[in-house]
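Shown here: the complex without one of its protein chains, the others still in place.
Up next, chain A:
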């Protein structure tokens, strides 16, 4: 590290949220240090792609390290510097009804969490039941690119459905933020397609809004399904097929090609037509206000009497 090791902000994790925050702060002249527990892509995704192609089981996190097999009973995940659940482990996870049978038994949740790395604490809440990546770019490496907006009712879950909570913000207050996020990701969609859902979902877009790129065309099987659905009803509503907004290019944009249909969004787009957060991370770092340290595991935050997070424990190999 150079002479200047003073930073205004430290961000833990170089995923989409960390990278976007770093980029926005850096554009305002704020010096940012990002601590990322996993490694960085070293060869423009060639190694990850080859690992995917030669894997006999092609699962959502197959291309990415660590490569230990989650079902190997002889392997202790605690030996990994930055372990995370493997897709194969999910096949053996308890289902929703089994969790209910646990009836909030802390011991069972503690044992499960120790084995699966699903939650941060010894909570007795339902754990996070999916996989994620610990590397620069985070889980956007293996996301599908689905970029739906929330609906108005998502912000009013308690008053609408008696579940969860109502948010202190509304969808319309987030219109500009959604537009910026869809621009940063590069979303391909037809706003007309999405407006067709307004009778069911309510408005989701301001007047005159257009997505950054035209929609991805429907596949042959989508077209066949759409035709079959025509004239059918469910619950008294006409059925129709609409395209989902996609975080992948439908044209050359910002140095990235249009989707070539590799059919492997999950787990890896070999040509980066699909957005991943390494792009935003590069934009952040190119300001020279952002330093990313990889393979640096933050294990704890100390919070002082004034509520300030003023120290951290940092484990670096």
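The rule we apply is simple: a contact is a pair of C-beta atoms (placed from the backbone, for glycine too) under 8 Å apart; a residue touches a chain by one contact, two chains touch by 3 or more; residues count from 1.
Methods note: contacts and distances are computed from a predicted model.
The listed options are "Sulfurtransferase TusA family protein", "FAD:protein FMN transferase", "Branched-chain amino acid ABC transporter ATP-binding protein/permease" or "Fructose dehydrogenase small subunit", and the UniProt record of the chain not shown names that protein "Fructose dehydrogenase small subunit". From the options A:8, A:50, A:76 or A:183, the residue with contact to the chain not on display is A:50. Only one of A:100, A:170 or A:223 touches the absent chain when the whole complex is considered: A:223. Across A:82, A:171 or A:259, the residue that sits in touch with the chain not pictured is A:259.
In the full complex, chain A touches the hidden chain at residues 49-50, 52-56, 58, 217-220, 223, 250-251, 258-264, 268, 270.
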